[in-house]
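As you look at this complex, bear in mind that one protein chain is not there, while each of the others sits in place.
Letters A and B mark the chains in the order given here, with residues in each chain numbered from 1 onward.
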Amino acid sequence: MVGAADWAGVAQQVVAGLSSGGTYATLAVALVLIYRATGVVNFAQGELAMFSTFVAWTLTQHGFSYWPAFALTVAASFGGGIALERVVIRPVERASVLTVAIVTIGVFFVVNGAAFWIWSPQVKSMPNAFSTRPIRIAGVAFSISDLGIIGVSLLAVLLLWFFFRFTKLGLAMRAAALNPESSRLTGIRVSWMIALGWGLATALGAVAGLMAAPPLGSFDQNFMQPILLYAFAGAVLGGIDSALGAVVGSLALGVFLNLLGTYVSWVGTDLRQAAALAVILGVLLVRPAGLFGQALVRRV
Amino acid sequence: MPLLELRGVAARYGPLQALRGIDLSVGESEIVAVLGANGAGKTTTLRAISATVKTSGEVVFAGERLPGRPEAVARAGIAHVPEGRGTFAQLSVDENLRLGAHVRRDRAGVKADYDRALERFPILAERRRQAAGTLSGGEQQQLALARALMQRPRLLLLDEPSLGLAPRVVADFFRVVAELNEQEGLSVLVVEQNARLALASSSRAYVLEVGRVAVAGASAELQRHESVRRSYLGY
Partner (left out) sequence: MSRVVRIAAGLVAAAAAVALVLVLPHWLSDARAAEFARAGCFFIAILGLNLLTGYTGQISLGHGALMAVGAYTTAILTANHGFRDLWTIPLAGLVAMGAGFLLGLPARRLSGLYLALATFAFAVAMPALLKRFSGLTGGSQGINLFDKALTRSTGALGPVHVLGRTVATNDFLYYLTWGTGLVLAAAAWVLVRGRVGRAFRAVRDSEVAAASSGINTGFYKMLAFGISGFYAGVGGSLFVLVSNWFVSPTTFAFDKSLLLVVGAVVGGLGSLAGMALGALFIQFVPSWAGNVSNAPGAPSVFFGAAIVLVMILLPSGLGGVLRKLTEPLTTRL
């Protein structure tokens, strides 16, 4: 029988899971954004987020406190994402999807290497974004940091949703992703819409990196790689063409991983990734286009 | 000086030469029809104007050479309703209309045009929140036209508007186009399979044959010429 104390433990673990799931969700939405605009998974998404995090870390070393560094970094990442798209993605705009995907793998290596080159391989640590005190809700102690991360992640995704739903530019970006040909005929600069998508995705990635880094205590240049994997898995679980699906899939994955790590001891840390992916595979075999994805209409 | 002028325009898709040097013009406030069989180059003529196909030769609009990018052509004041209508099936009617005005900056004018569009096409007002893909063919054609008008173009390009529609719906459609032409001085270049209808609603027409202009003249003239009708228009 599970006692009351254990239910409190489960609640704590669920919130902790939602917190890491929130980080995955933010990055997953970034992946969906670029997938919908260009049809590729951006393998460099995690490394770009890592790079942004290191930029913010540098700012905090130069007297900035966390939140000003956060704001500056997110803005700079937006510009950086646009610049990156113009330099390396635009030249392969008309090439096959696989070619573009390989370019993003190339960018992965460049960004990862550059971060090692610039910041040396020693581990870093980041000031906390939120108070480290716990807060008691209904008699259960929750970490303020976990709740804060959930809040910021959801806020970021929600802002993005508002942008796409209610602004002229957001509408044009959606149209460009749905039907580039018709969009051009109505005067939309499709190529710039794609660049803008990269900017937004990179900014969103910066949010993910900056939420993920402080709780780790110490991190190095590879810290985003498992998070990218989970974000990718979460996005695919939800259906890669649905932002809502990506959020739900990532949150579910975060909770699942946390409960798995806490309550199923034989899995251990080594097999955690494998177990998570195996479960997702199981889900996909039942629903081949993810939980929220639209089944592809196949053309002959 | 005509509003639009094509001089020696040629275009190819890979090895396939679709246009072999076309001369064509559309005057201010004029409706011009382009006729011809399948594969004669009608659609390509429109695509050459809106730069969705690579071309050689000159396309001059309002005294200036048109830029080679479709989005710039749209910004220059040409609205193109392509074959298959080019509406955004997953977006709502409202969103489609707002997209039509993407290039405009005059908010008040856009608002006024939006209201007028819903007045002119009451069915669209009714289905404002519905996805465009759920509309019937005739309703989608109305939406495509309404969206093009949101751009407030000087020239409207229509590609086979009658395709797949019931005769009554087609007649309504052409009546609206004629109204726009009379009341607002809109210039129209329309590509049609249905030669009888196109000649009845245009002032001049070009007949294309394998990428060249075979016959051109006043629509009334062409209608009267029995030999032209027989050999090119098939009725």
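A few notes on this one:
Here, contacts are C-beta pairs under 8 Å (C-beta built on N, C-alpha and C of every residue); 3 or more make two chains touch, one makes a residue touch a chain.
Keep in mind that what you see is a predicted model, and the values were worked out from it rather than measured.
By the touch rule given at the top, the unshown chain touches A in the complete complex.
Note that of A:Q61, A:S96 or A:T167, the residue touching the chain absent from this view is A:S96. From the options A:N112, A:S182 or A:N258, the residue with contact to the unseen chain in the full assembly is A:N112.
In the complete complex, the residue from A:V123, A:L216 or A:A274 that touches the missing chain is A:A274.
Of A:V15, A:A28 or A:V41, it is A:V41 that touches the chain left out of the display.
Listed by residue number, the positions of chain A touching the unshown chain are 35, 41, 43, 88, 91-92, 94-96, 98-99, 102-103, 105-118, 120-121, 221, 229, 232-233, 236, 240, 270-271, 273-274, 277-278, 280-281, 284-285, 288-290, 296, 298-300.
Throughout what follows, only the chains that are shown with their structure count from here on.
Of all the residues in chain A, the ones that touch chain B in their complex are 168, 171-172, 174-175, 178-179, 181-190. Remark: chain B residues 50, 52, 69-71, 74-75, 79-80, 82, 86-88, 90-91, 95, 98-100, 102-103, 147, 151 touch chain A in the complex.
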